[in-house]
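Yeah, one chain of the complex is gone here, protein chain that is, but the others are all in their spots.
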Amino acid sequence: MKLAISITGNSLQSAFDPRFGRAAAFCVVDSESGEWTVHENPALSASGGAGVQAAQFVAKLGAQAVVSGAYGPNAFDTLSPAGVAMYLAPTGESLTAAAVLELFRAGKLTQAQAATHEGHHGGHH
Amino acid sequence: MRVVVASGKGGTGKTTVATSLALVAGDATRFLDCDVEAPNAALFLQPQLDTRQEVGILLPVVDESLCTHCGRCAEVCEFHAIAVVGKRTLVFPELCHGCGSCTLNCPERAITERLDVMGVLESGFAGGVDFAHGIMNVGEPMAVPIIRQLKKAAPAQPFRVEIRDAPPGASCPVVESIRGADYALLVTEPTPFGLHDLKQVADVTRELGIPAGVIVNRDGIGDNAIEAYCAEAGLPILLRIPMERRFAEAIASGRTLVDAAPEYRPRFEALLQTITARVNA
Partner (left out) sequence: MKQLIILSGKGGTGKTSVTAAFAHLASQGKFAGQVILADADVDAANLELILQPTLREEQDFKGGKVAVIDSDSCMGCGICEQVCRFDAISAHAGVYTVDPIACDGCAACIYQCPAGSITMQEQIAGKFYFSESRYGPLYHANLLPGQENSGKLVTLVKQRARLQALDEDRQLVIVDGPPGIGCPVISAASGADLALIVAEPTVSGVHDMQRALDTLKHFGVRALVAINKADIYPQGAAQIEDFCRQQGIPTVGQIPFDLTVASAMVAGEAVTAFQPDAPASVAIRQIWEQVAAALLPQP
């Protein structure tokens, strides 16, 4: 399965970023072969609607699932109809994307069934 | 002539000044309460509000039967308020600014628009004053679209003087209230807060190229720093209203200053003449 993991850096060894819309980048990794690529998150600098933009971005990258620490309502409402599954990785400890991948392979990640937090207000004036 | 009453700091007496000015300006006066988050002028002028209009922004509505999910709408939206994922086009109303760009850019003409109500405009007469205000709905974030439509609303009669009561602060709702005015009356109080915020709003009027004058309310409290600033910034002090408990009490109960203290009537008349002379100069 093609998995997009939110990360802070530029490789599979980078730290997991628990934020979805404001993650620095996404590591797209094939959970079977382990092949990976890294894509900078275009929503990082968005003044508003980062969740929507990041969700569209990972959907376009062809990810079938994403792993992050939390999903806002806009991200959730965009990823669900796109058919992208949302997994939650633990946010309290420092993990690398590779470690997150291992947790996924071991079936230790739970799926988000709804937005995990309220929307961030912003982007309006 | 359009006169806007602004202040920077809240609670300095904008509405007190604006309503008294309207009362001395008499017939052929239009009054716009642009403080749509906290509209209070009606409490003092007591207009007969008999016209009501819902206002807001236009949100896109996608006709799924025409949409080819090409993604052009999402591409042109700076606010990520519309997204195309797979075979679905999603609209996020709380992110939308109502700019209409998606509608204009849709190659299939699959987008129409509906009004997203953010508040109401109400209008009616208070004596000879043609009064209108906007009331923003609770929970809405954006005041500017309501202010913009309030300013555009057709007057009920031709007017000689339009008086706008602006919201506090110095950001977009204030700017929108000040834009297009011929003169700005900046109401302040002689305290460090009053001075700090006066500077902010004076910067706005300067940037917009609108001449301004200052009214010092609650004169006597605090310090004299306002005078020094006004002299340096070339802002004339047009009126001083001393701190008197009887004024505070009368205004608290919903009376206007010129009603509670008739000796202020000629001073406000003179103020209006001064402004008119400055605008026509």
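As written, the chains take the letters A and B, and residue 1 is the first residue of each chain.
Operating definition for what follows: a contact is a pair of C-beta atoms (placed from the backbone, for glycine too) under 8 Å apart; a residue touches a chain by one contact, two chains touch by 3 or more.
Predicted, not measured: the structure shown is a model, and the values here were computed from it.
*Asks:* Which is it among B:134, B:169 or B:213 that touches the chain not included here?
*Replies:* Selected residue, touching the omitted chain: B:169.
*Asks:* Consider the whole complex, including the chain that is not shown, and state which of B:27, B:54 or B:207 touches that chain.
*Replies:* Candidates B:27, B:54 or B:207; residue touching the omitted chain: B:207.
*Asks:* Please identify, in ascending order, the residues of subunit B that touch the omitted chain?
*Replies:* These residues touch the chain not displayed: 8-12, 15, 37-38, 40, 43-44, 58, 76, 78-79, 97-101, 104-105, 136, 138-143, 148, 167-176, 179, 191-193, 196-197, 200-201, 203-204, 207-208, 221-223, 243, 245, 248-249, 251-254.
In this section, only the chains that are shown with their structure count from here on.
*Asks:* Give the list of subunit A residues in touch with subunit B in this complex.
*Replies:* 43, 46-50, 52-53, 55-56, 59, 74, 77-79, 81-83, 119, 121, 123-125
*Asks:* What does subunit B use to touch subunit A in their complex?
*Replies:* Contacts found on subunit B: 74, 79-81, 83-86, 88, 90, 92, 94-95, 97, 141-142, 144, 171-172.
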